[in-house]
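The next block holds one structure in the form of structure tokens; read it before the comments.
Complex shown without one protein chain; remaining protein chains in place.
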Amino acid sequence: MQLSFKLNGSATQWEDVYPGENLLEVLRRHDCWEVKGNNCTNGECGACTILLDGIPVPSCTVFAARVEGRNVDTIRLLGDPDHLHPLQQAFLRHGAVQCGYCIPGMLLSAHALLVRNPHPSRDEIQQSLSGHLCRCTGYLQQIEAIEEMARLPEGAE
Amino acid sequence: MQPNITDYLQPKSLPEAIALMTTYSGRAALVGGGLDLSWRPRQDIQILIGLDRIPLSYIEWRPEGLVIGAGTTLRELADSNGGSYLNGLFSRILDRIATPLLRGMITVGGALARAYPWSDLLPIFLGCQAHITLFDGQDHTIPLESFYQGSFRQLLKRSIIRELYLPPHHQSYAAYQRFGRLQIDIPLLNQFSRLTLVEEQIEKASLWLGARPGFPVRLSEVEAVLLGKPLNQETIGAAVSVLSPSLVGADFRLSKEYRHNLATVFLRRNLTEIWSQHATII
Partner (left out) sequence: MASRTVVGQSVDKLDGPALVTGQAVYTDDFSLPGMLFGKILWSSRAHARIRAIDTIAAERLPGVRLILHHGNVPRVAYTTAGQGFPEPSPYDSFIFDRKVRFVGDRVAVVFADNLIAAQEAVGLIQVEYEDLPAIFQPEEAMQPNAPIIHDEEEIRGAFDPGHNLVSHLDLKIGDVEQSLAQATYRAEGTWITQFAQHVPMETHIVIAYLDEWSRLVVRSSTQVPFHARRIISRLLGLPIQKVRVIKPRVGGGFGGKQEILLEDLCALATLRTRRPARIELSRKEEFVSARLMHPMKVQVRLGADSGGQLQAMEMRVLANTGAYGTHGSTIFFNTGSKTLPLYNKAPHVRFVGDVVYTNLPVPGAYRGYGATEGYFALECAIDQLAAKMGMDPLLLRRKNHIREGETSPIFIKLGEGREGVDQTVQSCGLDRCIELGMKAFKWDEKRKNPRRIGSDRVRGVGMSILMQGSSIPQVDMAAANLRMAEDGSFHLFLGATDIGTGSDTILAQIAAETIGLPTHRFTVHSSDTDFSPFDKGAYASSTTYLTGQAVYKAALAVRKQILSVAGLWFEVEPSTLEIHQGVVFNQQGARLTLEEIGYRSYYLADQQQIEASASALSQASPPPFSAHFAEVEIDLETGIVRPLGYVVAVDCGVAINPELARGQILGSLINGIGFALSEELLFSSRGVALNPNFLDYKILTSLDLPRIEIIPVETNEPTGPYGAKSVGEICINGPLPTLANAIFDATGIQMKEAPFTAERVWRALKRNE
């Protein structure tokens, strides 16, 4: 079937989508390697998180057909290696990135939080990350990175 | 990838959806958020009927109470002022369900239809005397308690949940406790208590025990001990003592004995919490 939607702001049309496919499979099949994940289809680790109309959801749980006419954003929304978003820079500065597998997903959740609430409390930050499992880091450095962003004045991001 | 799916249909209205369900009866499944079908693919399903295009995502305060469209996600519910229901308890409970990512996927209708025994929402909805509206060509509104007492899965094969309403809760107080192995977990036992007090007497009581590990059950015997009595340490003690061990069971997660312990502790703590809420108001 055909799928028409906006991917990172660009109008996108794919012809070869199966009705029974999930969004993670479809994205990676079309070389969107930036969406990581083992396709567990349970959405429990959060690594495959994308923004669907701005809301972070695990792409392995979303039937691809559902995104027809909607906005899907991957980590490319934030930047590229030569133009890192301040949030990405903060993650690096605070040592929050070890193996990196959970990081694009976490960054999207953090970004969605800061868009909604530029000055979240530590509790709110911890909540926003709680759908993301990470085995390398222990979460504290990500929390500190987001806190640094939360302390910035309005419009600085 | 679920290879047996041949079509993903997106009707724009409930009548259109019902017509599709009739046409493809036995081969079709409804998709709200789609989480459940993603977790548990079904070999017998070829047609998916997505409900996204039907305007079922709304939260309104009407005379009958807080009305929640079946397509509303838990995240939308938590973000709205619907969370203020039950003096903010609802919002606090919503924040503990699943994870923030899954709350963006779980719809109220999906949660009601799936009715997992470990649901956080069911004991609360039941305890608040929620009413559910089903559409099968016409709307039918029934108490949620009756819905689950009947063969609801059969009913859902030919009707679609439109909305849920939670009646206003004047003069009632509520409390909720759940047990999880870590902060993020399904509840392995939960207890919801709601009491209406009139002139220091317990006029109404709605007490539910869920994740037992079975489906939520009303604690009628406990309610009977409370009705018409004042809320104090003595009545709380009497109430807790009739909570029967037969109401809970074992699974590989928790033993029966420990579940019963949790049930009595949670009941006591909830009733005590309500007691102190009431005392504060006075």
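When the chains are written out, they are named A and B in that same order, and each has its own residue count from 1.
As a working rule, a contact is a pair of C-beta atoms (placed from the backbone, for glycine too) under 8 Å apart; a residue touches a chain by one contact, two chains touch by 3 or more.
What you see is a predicted model; the values in this text were computed from it and never measured.
Colleague: Across the whole complex, list the residues on chain B that are touched by the chain not included here.
Modeller: 1, 3, 99, 179, 181-186, 252-255, 258, 261-262, 265
Colleague: For chain A, which residues lie in contact with the unshown chain of the complex?
Modeller: Residues 33-36, 38, 40, 42, 44-45, 47, 74-76, 78-82, 84, 88, 91-104, 107, 126-127, 129-143 of chain A touch the chain that is not shown.
In this text, only the chains that are shown with their structure count from here on.
Colleague: Would you kindly tell me how far, in whole Å, the mean C-alpha position of chain B lies from that of chain A?
Modeller: Chain centroid spacing, chain A to chain B, equals 30 Å.
Colleague: Which residues of chain A touch chain B in the complex?
Modeller: Residues of chain A touching chain B: 1, 18-22, 25, 41-44, 46, 49, 52, 55-58, 60-63, 65-66, 68, 109, 127-128, 130-132.
Colleague: What part of chain B is in contact with chain A in the complex they form?
Modeller: Answer in residue numbers: 1-8, 10, 31, 33-35, 37-39, 48, 50, 52, 75, 95, 99-102, 104-105, 183-184.
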